[in-house]
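Some chains have been omitted; the remaining ones sit where they do in the full complex.
Chain nomenclature is as follows: A and B, assigned in order of appearance, with residue numbering initiated at 1 for each chain independently.
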Amino acid sequence: MEQKDIFHIQISNALPGYMGAALGLLLVFRNNTAYDKWWEARKELGALVNISRNFAIDINGFLPPGSKEKTRIATLLTCFIYALKEHLRNGVKMKDMQELEDADYKIIEQAQHKPSAIANLIMSRIEILWKEKILTDMQQYLLVTKINTLIDICGKCERIRNTPIPIAYGLLLKFFINIYVILLPIGLSHDLGWGALPLEIILYYIMMSIVLTAEEIEEPFGKDLNDLPFDEMAGKMKVNIQEIISYE
Amino acid sequence: MEQKDIFHIQISNALPGYMGAALGLLLVFRNNTAYDKWWEARKELGALVNISRNFAIDINGFLPPGSKEKTRIATLLTCFIYALKEHLRNGVKMKDMQELEDADYKIIEQAQHKPSAIANLIMSRIEILWKEKILTDMQQYLLVTKINTLIDICGKCERIRNTPIPIAYGLLLKFFINIYVILLPIGLSHDLGWGALPLEIILYYIMMSIVLTAEEIEEPFGKDLNDLPFDEMAGKMKVNIQEIISYE
């Protein structure tokens, strides 16, 4: 075993080892932050399920049987869900809003930020009912805090959607992977010759699959296979709200 | 020691090393997310214990001794627990609901989403008591927020049950384990010959046991050994509620 061989063992151990460790830590970090975003998005959709059920139970309990306002608020609530869903994609579709009363429909149509416009409309219904003494102070409070929760959920989903990982990390990671892929064969090829090629392809494939999965996962409001089933959930929420307000 | 030997040392070090590290990180990630789900499920069941005790303490304090409504609401509360338990498995069993009054029983029987139907029934009892001035505004508020908590717990358990790990991760992990098991012997068998076999079996067994444990753990509402003891806990909650409302 000659001096030259030791040199290559060193390089092939040292370079992939140290750079690989640094890359590994960056990949773990990238993966965890992406998953945390995905999971937080899932929690917010769950919170939307809960608040829509609770809102429906509250108005069903507080408003008299057969009240038109009950249906109107329930429709606004359903429209909030559908508006939020498309607001997080390419913009609210007005065809989802067709069950609204005409006056409400026009306001939503002209609004720039449609979810908060719908929340505002629900607020005005609550205030009218409160002024007519159909809702007490305490019931007004219970419903207003639920409107506030709707807005919170909307804002949190927007934050998840609009906040990519800091640019510095994205650049660092891509730069490191490129450097690594360029330098790796220099160390390996001397000893392994062409045998280094499949190894390198596998390593590159693993790294890129983690990066791409992270990029896929951290935008959870689309319609891909890995995205959250918001369409299906919105449909279920609509059915749920309707079932709850039908008990009189 | 010839050139050929160095080649094999390299491969057997490099391939299991780098792929193994990537696999290790994915396995840690898989394991942690599964355990987090299990533990969150356990926390929600604990929250159910707490809210059922607090609900019972509240109605026992607010309603007059011997009140029929007290028993009725306590029964609805117990039924909510049993309904949620089976709702998270294969659907609510109506035989768990037999203590309900007939009118309530029929509504639950026809409801699609039974837990929220029961919460809705509790709400209507509260509203009737409030309209009859047996409950004040503040007491109504205390009980309504507890109904909202019941719905929150239900929604969170549904989220835990219905959200598998993103498909991308599941596929990635299974694909990597297969690749690893196919490539590993190529590197090892040259030097170790048949001696590589037991090592490979042990490694495969370890990896699969972690994956299978994760799959087992992340569905905690069933009846397996590793699932949460929801049946036993529901029984204890029932006894607890009954004991609390028996002090008059």
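Methods note: a contact is a pair of C-beta atoms (placed from the backbone, for glycine too) under 8 Å apart; a residue touches a chain by one contact, two chains touch by 3 or more.
From a predicted model like this one, the values you see are computed outputs, not experimental measurements.
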item	value
Full count of same-sequence chains in the assembly - 2 placed in this view	5
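Basically, only the chains that are shown with their structure count from here on.
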item	value
Averaged-CA centre spacing for the pair subunit B and subunit A, given as whole angstrom	22
Residues of subunit A defined as touching subunit B within the complex	1, 5, 9, 12, 16, 20, 24, 27-28, 31-32, 35, 38-39, 42-43, 46-47, 49-50, 53-54, 57-58, 60-62, 136-138, 141-142, 188, 191-192, 195, 199, 202-203, 206-207, 209-210, 213, 216-217, 225-226, 239-240, 243-244, 247
Partner subunit A, residues of subunit B touching it in the complex	1, 3, 6-7, 10-11, 14-15, 18-19, 21-22, 25, 29, 33, 107, 111-113, 116-117, 119-121, 123-124, 126-127, 137-138, 140-141, 144-145, 147-148, 151-152, 154-156, 158-159, 163, 166-169, 172, 176, 179, 183
